[in-house]
Structures are given as C-alpha cells and as structure tokens.
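Removed: one protein chain of the complex. Kept in place: all other protein chains.
Up next, subunit A:
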Amino acid sequence: MGRLSALAAGVALAMLTIAPAKAQTTLLNVSYDPTREFYVEFNKAFAKKWQAENGQTVTVKQSHGGSGKQARSVIDGLDADVVTLALAYDIDAIADSGALPKTWQTRLPNNSSPYTSTIVFLVRKGNPKQIKDWDDLLKPGVQVITPNPKTSGGARWNYLAAWAYSLEKNGNDEAKAKQFVADLFKNVPVLDSGARGSTVTFTQRQLGDVLLAWENEAFLSLQEFGADKFDIVVPSLSILAEPPVTVVDSVVDRKGTRKAAEAYLNFLYTPEAQEIAAKNFYRPRLPEVAARYADRFPNVKLVTIDGSFGGWRTAQEKHFADGGVFDQIYQKGR
C-alpha cells in the first residue's frame, strides 16, 4: 500500500516536472548566410504568435552558413527541425539521405518558397562603366565580381540568369549561351567561395566594376555602406530565385516538434511575415504585400528554374557537376 502510493506520488511528481518542460519548445532553423537578419525578426514574431495561440514558449535557434555546407551538416546528423536553404538542390540532397520525402517541394505553396529574390547588378556610384544589361558585362575592360558557382548557391543563380538571358536573346541557341557565359567569366578576376566573400571583394577591396548579387544582398550593401557609394542596376531579364523551406521529418518526428515546425513554416506565408520579408529585402509572395513595396522591387522579366532549366537536378547535372558546362568554359580558354 505504502509502496504503491509512493509510486503514484512519484509518477505524479514526474508528470509535474515534465509538464512545464512541455510548455517550452525549441526549434532549430538551419539556413544559409544572408537570411540571418530576416529570421531574427521573424522568430520574434512567431514566438509571440505561438505564445498567444498555444500558451507555449517557443525558442527558435538559428544556424547560418553556406547553403551546401548546411545541407551536409543536416545529412550528417545536425538536428534541424526546419531547413530554409538557398537552393532546392540542397534540400533534394537531404531528401536523398532519407530524412524527408522526395516530394517535399509540393508540401507548401509556391514551390515551398515563401519569399523570392532575384539577381541584380551592383555598380559603383554613377555607373561609370555604363552597365545597363547583361551584354555590358562582356565588354573588354569591365571587371565582373561573382562567387564561384561550384561552391556558392547564389553564384549558381547568377550564372543561370546570364545563361537564360543569352538563350532569350539568341533564340534558344545553346552554343551561343555557352559562349556568352564563357566570355562573361573571362571578365571575372576573382572567384570567391561564397556570396558574402564576393560582396566584400567588391565593396571593401574596391575590386571590379559590377557585382552580380542577390537583390537582398545588394540592398544590404547599400544600407551598410551608404547609397552614395553604389547603385543597383536591374537587368532586362533575370531569374526568379526561390529559396525553399521545409520540415525535416526524421527530426521533428523524433523530437515531437512537428506541430510547431509546421506552424513555423506556415507562418512565413502570412501577411505579417511577408511584411518582415519585404523589409529585409526579400520579394514577398503575397500580392497585397508586394504591392506596398512595388517601388523597392521593380518589375523585371523573370525566368524560373523549372521553366527554363527543367529543375535543379537537371541544371546542376548539366552546368555545375564535374565536367559540366562551367568546367568546360574554364578548360577551353586557358
């Protein structure tokens, strides 16, 4: 008797100590470099909303780094509840390891990309080399700064945007497109390993006449170094960069955090979150929010990775794998 009641008391005590622990949820968001500022703000908004709706405190931890490196960490066992990376290709690699279904990109609206960006040109104030469009990047004497597409997700968007422009201009002539990017990369004096590295090379080392950059990075550079130093030039055609997000099933099921993780990602699509994204220079998906920021994000003809390149796996295989087009243009010219 006494023993049983002691056991009951023990169980009750255990329940009591577990209960407050359950009111606290921790999520880990594994992301790429330039989203740091955005998610700091977004996490605060989400925690507030979650607290109001569920009476629970949720803490979202952030991990940032190169998109591919982050994906490898998740594959190797980093406990990411959600991944918010630069390329669908990197999440595909996680899917290949079995942590989430291969159809992950259909689970959320808009290809699982709640915000988008595009590739623009950052030039020195007054645009001394008169760079208006992609053709101007091939002129002799123009130095173009871009990171290495082999190591940087952002650089792959740069490269594909240039390729798409040439296809559009030359009636889908692949040979001409290859020549176009080959000529473009002849004007590239430094291939940094990541997007932030290229931004530093251009803004602080004062190297080059034009930086191919994520639109949000270009705006950040203006904010950081002053609009009196640089101008943003929007080319006539660019690519719709869709940084995707998804839940890592194997992790949330083990940790029991699926509900919170899913709510976290769904919250990205709400007007409140879209507003935060727009403030952090990402193009919002919601038309009513986008309309409010129309002057910040000029209309530009945007091709998509699925429409023009048959998706990331195909694009990666053709252009950036070993022996792909990018390797070929460097073997020929030198």
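Quick note on the criterion: a residue touches a chain if its C-beta (ideal position, glycine included) is under 8 Å from a C-beta of that chain, and two chains touch if they have at least 3 such contacts; residues count from 1.
Going forward, contacts and distances are computed from a predicted model.
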item	value
Per UniProt record, name of the chain withheld from view ["Sulfate transport system permease protein CysT", "Succinate dehydrogenase", "Flagellar hook-associated protein 1" or "Membrane bound protein complex subunit mbxM"]	"Sulfate transport system permease protein CysT"
Touching the absent chain when the full complex is considered, from A:Val190, A:Ile232 or A:Ala263	A:Val190
Chain not shown: contacting residue from A:Thr106, A:Asn299 or A:Gln331	A:Gln331
Full-complex contact with the absent chain, from A:Gly68, A:Pro114 or A:Pro243	A:Gly68
Interface residues of subunit A (partner: the chain not displayed)	66, 68-69, 72, 93, 96, 148, 150-151, 188-193, 197, 204-207, 316, 320-323, 327, 330-331, 334
